[in-house]
Each structure stands twice: as structure tokens, then as C-alpha cells.
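Okay, here's the structure, questions in a sec.
Excluded from the complex is one protein chain; the other protein chains are retained at their positions.
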Amino acid sequence: MTTHYLVLSALLFAIGGAGVLVRRNAIVVFMCVELMLNACNLAFVTFARQHGNLDGQLIAFFVMVVAAAEVVIGLAIIVMIFRTRRSASVDDANLLKY
Amino acid sequence: MELYAPILVLAVLAAGFAIFSVTIAPFTGPRRWNRAKLDAYECGIEPTPQPVGGGRFPLKYMITAMLFIVFDIEIIFLYPWAVAFDQLGMFGLVEMVLFIVTVLVAYAYVWRRKGLDWD
Amino acid sequence: MNGTIQAPTIEYALLSPMLIVFGAAIIGVLVEAFAPRYLRKSIHVPLTLLALVGAFITTILTALNGLPDKAAAMGAVAVDGPSLFIWGIILVLAFISVLLINDDEQFVAQASAVPGSTDEEEAVRSGFAQTEVYPLALFAVGGMLLFPASNDLLVMFVALEVMSLPLYLLCGLARRRRLLSQEASVKYFLLGAFSSAFFLYGMALVYGYAGSIELKAIADSLSTVTGQDTLLYIGTAMLGVGLLFKIGAAPFQAWKPDVYQGAPTAITALMASTVLVAAFGALLRVFWVALGGLEWNWQPVMWGVAILTMIVGAVLAITQTDIKRMLAYSSVAHGGFLLTGVIAIGTFAQNTQALSAILFYLAAYGFTTVGAFAVVTMVRDAGGEAGHLSRWAGLGKRSPVLAAIFAFFLLAFAGIPLTSGFFGKYAVFAAAVSGGALPLVIVGVVSSAIAAFFYVRVIVLMFFSEPAADGPTIATPTLGTSAVVALAAAATVVLGIFPQPVLDLADQAASALFIR
Amino acid sequence: MRTLLVAADPTLADFGKDPLWISIIKAAVIFIVLMLGVLFGVWFERKLISRMQNRYGPNRAGKFGLLQSVADGLKMGLKEDLMPRTVDKVIYFIAPVVLAVPAFLAFSVIPMGPMVSMFGVTTPLQLTDLPVAVLLVLAMASIGVYGIVLAGWGSRSPYTILGGLRASAQVVSYEIAMGLSFVGVFLFAGTLSTSEIVSAQASGGTFPLGGLNIPMPSWYMILLIPSFLIYIVTMLGETNRVPFDLPEGEGELVGGFQTEYSNSLKFAVIMLAEYVNVFVVSAVSITLFMGGWRAPFPISMWDGANAGWWPLLWFFLKMVLVFSFFIWCRASLPRVRYDQLMALGWKILIPINLGWILLVATVRAMQMESANKSLVLILAAIVLIGCIAIWWRFDSVLQKRKEEKAAQVQAEFELLDAEPAAGGFPVPPLDLPHYHGVERKEVPSGTN
């Protein structure tokens, strides 16, 4: 029964991961990461139901908090570099090569 | 699950109605073609071209969104605490005071940094 | 759900070091909010230092009062020997790094001002400084304290983020070469978030397997739960990815050189020393306490990772032309050496030996690193620090003392006897050998020979080649910076000649291993 | 009688038992009631507001113009449906739906009466109830925001985008205050399920002060006045009603986010959604603060008042009252400036709210026999002193700021007068260099 949810979460996670790896726009990459976090939440809640204990749901709360904090900081950073570069493409970020 | 089923029923009704009326809208009314009607309305002046994706808008809104997230999270924690307050007792009070004070500190910081000013 | 909840209890005394640090950080935020600009720095610096000292003292007091036999805060935080030792290291290193941070020259005047814009000029001219650095650093340190001490995965995850997020920001605050710095922070952030997502999913899977996220419960479940092994293995792997990323073990080392180069050097010093310590604490906890019973499954992988890390770190370092990148790769290599200790798990005695070895290594390495980066901050160019190795040519002539100290640090990195690095390496390798990882040690030795090459190359550059005409100037160090260098050098010497006391301390800390 | 009352009070356990057809009936009824409610609401608003302004208001279509809104609806259906070239078609279509559906859904957890027997099935007068019912309401409210943003975004015109952004910013800002204002209620009710909150307002219990037990009012609107007042304000803000109807501020933004939705059925849906939202927030205010479907004080003397179908009456009466309050505001209040709006939401409602929550919690804690009073008092003292200290410092700063601002404005006007041509109000001659105001000195953040 709960397997479907797990599969879904796995899919979401995979999609997010793929997105991080292939997409070029920092914001999109960043959203993919958030997608991965939410996939984790789904998995947590599903497992919580499987095990019949609430830990999973509780964790989901904390994950949301952390995700929120990450969003705040991440957007701050990306906006910062965007204002300097006028572009949010991670490919343009190539100063750090040896 | 049973608790949620009725909501679903209502959702079907509402969605059905909304979609229906949105879709029939073009057909109920008459058609009188006119270039001006197809432009976005800007009090009669030539509409300013909008970049694809809506272009960029003031950072201010983003900051508001961020603040909203932060406080919404705080609320997430306040509700369970409030519900279970009687069982948690002193512990709950102390911890929540610490929590709220912390949030208030951040809040004061934002305030002083003009994070809350719109001009 | 409506069952009555038992109000939990928290041992505030045991957690006091963390509480002090976090409290100070919050006060710092208030200072930012309300103190007038010209006062802030003069409030922040003492506040931060005092907080760290206070936390250190409480740590020692806790250690003196004897270790508790069970985890604190409803089993969420394990305040045991290793934790306390690691706390000690982190706090001391953080203290030193803060002395380094104290040197204004490094941080942007106003982060929000676009580089090269008039705002920036104005900000610089009116002598602003982004004093948020101090609270941020304190928050990061608090996270570092919690990270290795966390006794369940959730707390560990939260700590991981509390530790990382401020660092992401701090990386972007360099005063000079701001584009590099901002880029570093973006890269660090994206990769860091990516890896923590992996950690989280691994956590989810392990939770799915064990039905709990407490390390102890997971350890117990290994024997009871059956038929879910796939979950467990994948989960373990993903947890590993998350943790190894923080350590910068290959193949997850990509961020290290970029971030180390881009970040303000003081912050690099903070990261390079303390984060490694904290991350190893956490790694040990997860893989020894929770997954110790799974040893036979993760050990082979760890072997691979360790070997790869050592080789990659050593080999890539050779190709570097920037001093900070080189140090970054060297820290990758050192991470590999430490991993050999992590693998050397076995009997109780064996574990204690390995653990204390790792702890000692971390201490030794941390001091040397901070010192090395402190020296880097002093070698300045027109455009800021003279990162490129060629600019370091003939430094031995310009300022023999500085060059000599730096050479000494490098020798310590290379593990030449009579430096702290040697005993660190020796302890870990000895533990590994007695743990039956002899091949690993041989690889380690070979790669440290390779590593020696590029350390030596820098020394050659500094001493045996003629200084460039327009060579970098040696900034007359601030009191703080010189203190840092002096402290680090002293630590390196003392640990190199008379390591016994620290070794004893590490032994005591490791004697009881981790509490479960 | 008490016992009967309690028996009649539905609790969470009573839900989820209905057979499907009952649920369908309930849902349909709610849906229809809301639709009719909108028709009635539009007419009632126009009528009442015009009476307040000494006008007749609609009085042609049907008796008292009762059919006016029906006529309007038909008219909208027969209008031409314009769709500018530039719009993003999909979003443009979806937006009204996204706006409307959640509005209806939020109503599904509103309790309208006790257990009654409906076609032989005893069931509460409430579509359903959840352990987290109130969260559902909030969730729906915030999903509605998407509708606004999408509408503004999809129609690709500066006005709509600005309107959409403003609307969303405003709604989220007020949502926080709203959410916080509920906390007090939960502290007392100890649950998030609406039906149980209502039953919790059955009797106020007593407050032991000194020796004697003072009977407490049963409605939270009295017990938690600050929460209630804050909720009232946020309720207005949340639904973009006067005085907070910035998003469609005709003055600056034409029609705000709905500018491009010409007067057709699409617009009808949007408008419908807005009214339903108004009903939802009023229903929530009734449920959480005004004892829900329970009869108000004098009537509640009569025992039968809270049993059977009667409560429906009380509920809708309260609805009408609250709705008229909306209209009253609209008739009497001017629209606030946007910065004032945000300032009110962020700088006044939220801090007061948090402070109030702490206060309530402290009082509750004091009541607990297990409580360690001294600790509570110490905590309270610390927090209080801290807040006062900060506020005192703060206030001085704000004062300084105000003076600076005033000085600047003063300077600007002097400069204006100094410029002879610029005096030529209302329209300066075109050749005059365009006036942008004196470039004001940037006060670097945090300086005093």
C-alpha cells in the first residue's frame, strides 16, 4: 500500500537529483534541491505510517524548517551573485578554475 | 481517510462549476473583433512590452516572502505546542519562551535593518 | 495522538557549552540590531571570545565532573568523552580563528553593495564593516558543537545545517576578489544543499528500516529487523555521501579547493580546521555507533574511498598553482589519512586506540592548518592576498621568520618527525596497522610521499629561488594574527616533541568510546 | 439538560461515519447555500452601503431589487469575453479556478449545528471535521493566494503583475497575524478540530482568583479580546476588503490583478471566489471566537436553543452580522496606503500577537497546580524587561527617524517653492525638467 508513496518519493528525489546535475540556472538547480528535500519528507511520512509511530511526521516538520532556512540563505546568495553577474547560470561562474 | 472523502465531494462540485463557467465564457458572449481589444489595458497608451517570464520585480517582495516563511514556520511550531500545552506544563512554557524570544530577536534585527519598511 | 505526553527533561548543565555559544550568537544579533555602527565591532569581538572561552571552561568542568552514562536531552545529545574532546578542540580552534577574523582587512564593507559600484566605494570610504560575521561564526561553531555530539540522526541533520548555512554566507564576504568569493559561496551552497539532501534521504531510508532515528535504536535494529536490507544499504550509502561530502573525501572533494580559495582566508581557516573535526566526530558516531554492526558491509567501500581520497588529494595538489587551493587539496589528503583510522574498527581495545588516534590527529592537524592560513593572510599583494604560488618565490629572503614558520607548518603537514603532523600520522597509521589495514597504510605512506613533493616545492620556492622584483609585501600582522601564528606554531612544536599529555587526554576521552 | 447538550455536541469521533450519499447531500447543500449566499451578499452589500450613504441602491430588478445580482450574473454571462494576445493562456484560464475551489473547500470544516437526524441518519451539521481542521482553513486561504498571483502573472500587464504581487504580499503578511491570533484559542480549547473548539466554548468554566471562583465568559471573543480584534483586522486584510483593498486599488492599479479579466464569466468566478472567501473568514471568526452555532447569551437560557436544527439559525444570523460589519467598514473607512498596510501587519499585529500569546501561556501555566510559580514569574519578568528595554531604545530611534523624515519633506517643499515654475500646480509645463523630488540622503541601515 505505502510502496507507491515510496516509489513516488524515490522518483521525485531522482528527478531533483537529475535536475541538479543537468540544469544550468542556479535558481532551478536550487529548486531541484528543494524538490529532493520534499521527496525526503514524503518518504518520512510514509515510513511513519508504516511503522505506526509519529517520528517521521515530526522529522518532516524539522525538515521543512531547515528547508525554509536553506531557501532564505540560498536565495540571498544567488541574488547576490546575480546582481553582480546579471546572470544566474552556474556555467558563467567559472572564475574558480586553476 | 473517511474524514477527507466529503471534502473531495465538495471539491469536485466546486471545481466542476468553476471550470465549466470559465470554459463556456468565450461562447456565451458575442464576438466583435477589434485590435484594441486584444492589447493589454494600460489606460489607452501603447502597452509596455512584457518580457517573457514576466521580467524582474522588486527584491522587496522576495524579502517579504522570506519573512513569511520564517514566521509561518514559527506558527507551525506554535500550534502543536498550544494544543499540548496543558500536558507539557512548565517545560512547554520555558521552551516556548526561549523559542519566541529567539524569533523576536531575529524580528528586531530585520526591523532595524529596514526589512519591514515599504516606501 | 491524544495520549498524554510526558513532559521531557533537558540537562541544561551538560549542554551549557552549546547553550553559551548560541546565546552569545543571539546576543550578537541583538548587538547588530541596536548597537550603533561605530560600537559594534568593539562589542562583538570580546563577546565572541568570551563566549568561546566560557564554553571551553564549561566543557572542561563537565569533563571533570565525570561523564554521564546516558545521552542528555532525552537521548538526543550524547555528551561523552569523544564529544567533550572534540568540543575542546573546536572551541580552541574557533577561538584562534576568531582572532584571525578580527582582522578587518578581509571582510566586505557591505555585502549588499554590487562589486565595483559606487555604493561599494561609499561603503568602503565610510569604513563600514559587515560585523554580522561574528554572530554568524558563533552560530556555525554552535552547529559544529552539536554535530558530533548528536545522538540521533534528526539532531545531526539539523546540526549539519546550522553548521553549514552560516558558513555558506561567510564564504561570500571576502573584501577583495568579491566575484570569486561570491562564486565560492554559491558553489558551496548548491553542492552542500545537494549533499545534505542525500544525507536526509539516507536518513529517511534508515528510518524506514529501523523505525527510529536514534543511533542506538538503529544499532539494535540491525540484529532484529530482517528482509529490509536494501533500504538499509542504500540508506547507509546516502548517509555516507552526506557526511563524506563535509569531510571532502573523494569523490566528493570537488567543492573544497574552490571554496577554500574563494572564501575569506580567516573563514577558510575556520572551516578547514573545525569543520573537519566536527564532521569526523559525526562520521564516527554514525558508522561506529549506529552502523557498527554493519562493519563488513561498509568497510570495503570505505577502503575505496580512503584510498581514492589520499591519492586524489595528493596528486591533484601537485598541479595547483594557488597556495590556498594547494592547502585545500592537502586537507583532502589528510581527510584520507584520517579515514584509515575510521576503518580500523575491531575489538574494543582496537576501537579505543583508533579513536584516540583520530582525535589526536584532528587536534594536531587543526592547529597547523589555522597557522598556515594565518600566514597566508599576511602575504599581501596589491589586489589582496598573493594567492599564486609564483608570488611566493623568494619569500625566505623578504621575511625569513614568516617563511621559516610557514615551511615548518608545511613540514608538519608532510609529517616530518619532530612536528605534530608526524605523531598524528603515526598514531593513525599504527591504529590502522593493528586494525589489519596494512595495505591502506602503505597507500597512505606512498601518497604522503607524493604529498611531501608539493610541500617541499613550496619550500623550494620560498627559500631557494630569487624573489620577484615586485614581490608581495608582508603585511605587518595585527596583534591577533601574530598571536594566531605564534599559538599554532607553538602547538605544532609541542605536539611534535612532547605529545604525551594530549595523547593521554585523547586516550581518556576515547577510553569509554561513544555512549549509546 | 447539560447531559443532553453534551450528547448533542459532536466530537471528532462522530465524523467519518456518514454514508456517501449523506456527504453528497451535505456538500451539495453547502455549495448551493454559498452560491445563493453570494447572490444575496452582493445585493445586501449594495443595498446596505447605499442606505448608509442615503441612497436607495438597487431597487429596479424585483422587489427591493432583490434580483439585481441575478441580473448582473446573467449580464456577465452575455458579455464579450476578451482575451489579450499577450496573456499566458493556460495560467490565464486556470487562475480563476485556483482562486475559487479552495474558497469553497475551506467551508467544509465549518460547524453549523449539533447532531441532527437527517433522513434517519444522525449526523452533525457539518460536512466533515479533521483533527487539523483549522489548518485546512489556513491552507486553503494560502492556496487562494496562488490564484491571485497566477491571475496577475498570467495576464502579462504591468498593472496586473503589480496587483498580483501586492495582493500576495498583503495576504501572506496578514496570514501570519491571523495564524498567530488562533494560538490563544488553541491554548484554551486544546484542539484544532472546529467542532471541538465550538463545544469548548459551551461554558467558560471558572477562574480561581484568590478564594472565589469568577465565572468566565464562554466565548473566546471576550476571553481573548486582543486575539479577536487582531483576527478581525487580518480578516479584512486577508480578503482584500476595504480598507485593505489595495490589490484592486482603482486609483493606482486600475483593476489590480483582475484588470485583464474583462467583465465576463471568468470575472464572475473571481468575484464569486472573493465573496466566498469573505463568508469563510466570517464563519471562522464565528466558529473560533463567537461560540460557533451556539445561541447567544439571552437565548441560550432556553434549553432547546442548542439542540436540533435551531443552531443553523443562530449561525447564519451571526454570519449576516459579521458580513454587515464588513460592509460597515467599507462604507466608513478610507483605503490605507500600502506602506501603512504592511507596517500595520508586520510592525504592530505580529509583535502584539506574540506578546499576547506569551501572556496567555503564562497565565495558563500559573493556573496549573504543578506549576513552579516563581520560575514563571521570573521568566515573565525577564521577557518583560527585555522587551521594554528594546522598545525604549527602539522608540528613541524611531523618533529620530520620524524627525529626519519630517525635516526632509520640509526641505523638499521649500525647494519646490523656491522653484518658481514648479509651483505651477497641477501640471508643470512640459519643458520643465521633470521633478523627481530632492534626492534624499540615504540613511545607512542601522545608523542613528
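Going by the order they are written in, the chains are A, B, C and D; count residues from 1 in each one.
One rule holds in what follows: a residue touches a chain if its C-beta (ideal position, glycine included) is under 8 Å from a C-beta of that chain, and two chains touch if they have at least 3 such contacts.
Please note the rule applied: contacts and distances are computed from a predicted model.
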Expected UniProt protein name for the omitted chain (select from "Sarcosine oxidase subunit alpha", "Multisubunit Na+/H+ antiporter MnhB subunit", "NADH-quinone oxidoreductase subunit M" or "Dipeptide/oligopeptide/nickel ABC transporter ATP-binding protein") would be "NADH-quinone oxidoreductase subunit M"
Considering the complete assembly, the absent chain touches shown chains C
Missing-chain contact, candidates C:5, C:430 or C:494, resolves to C:430
Among the options C:212, C:253, C:448 or C:481, the absent chain makes contact with C:448
For chain C, residues touching the missing partner are 396, 400, 411, 414, 416-418, 422-423, 426-427, 429-430, 433-434, 438, 441-442, 445-446, 448-449, 452-453, 456-457, 460, 463-465, 499-500, 503-504, 507
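Convention: only the chains that are shown with their structure count from here on.
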Between chain A and chain D, the Cα-mean centres are separated in Å by 33
Distance in whole angstrom between the CA centres of chain A and chain C is 25
Two or more other chains are touched by the chain B residues 72, 84, 89-90, 92, 108, 111-113
So chain D residues touching two or more other chains come to 390, 394, 446
Residue set of chain D touching chain B in the complex reads 15-18, 20, 23-24, 26-28, 30-31, 77-87, 93, 96-97, 100-101, 103-105, 107-109, 127-130, 135-136, 153, 155-162, 165, 168-169, 172-173, 175-176, 179-180, 182-184, 186-187, 190-192, 254, 259-260, 264-266, 268-269, 338-339, 342-343, 346-347, 350-351, 354, 357-358, 361-362, 364-365, 368, 370-372, 375-376, 379, 383, 386-387, 390, 394, 397, 445-446
Within the complex, chain B is touched by chain A residues 61, 64-65, 68, 71-72, 75, 79
Per the touch rule above, chain A residues touching chain C in the complex are 6, 9, 13, 16-17, 20, 26, 29-30, 33, 36-37, 39-40, 43-44, 46-47, 50-51, 53-56, 58-59, 62-63, 66, 69-70, 73-74, 76-78, 80-81, 83-85, 90, 93, 95-96, 98
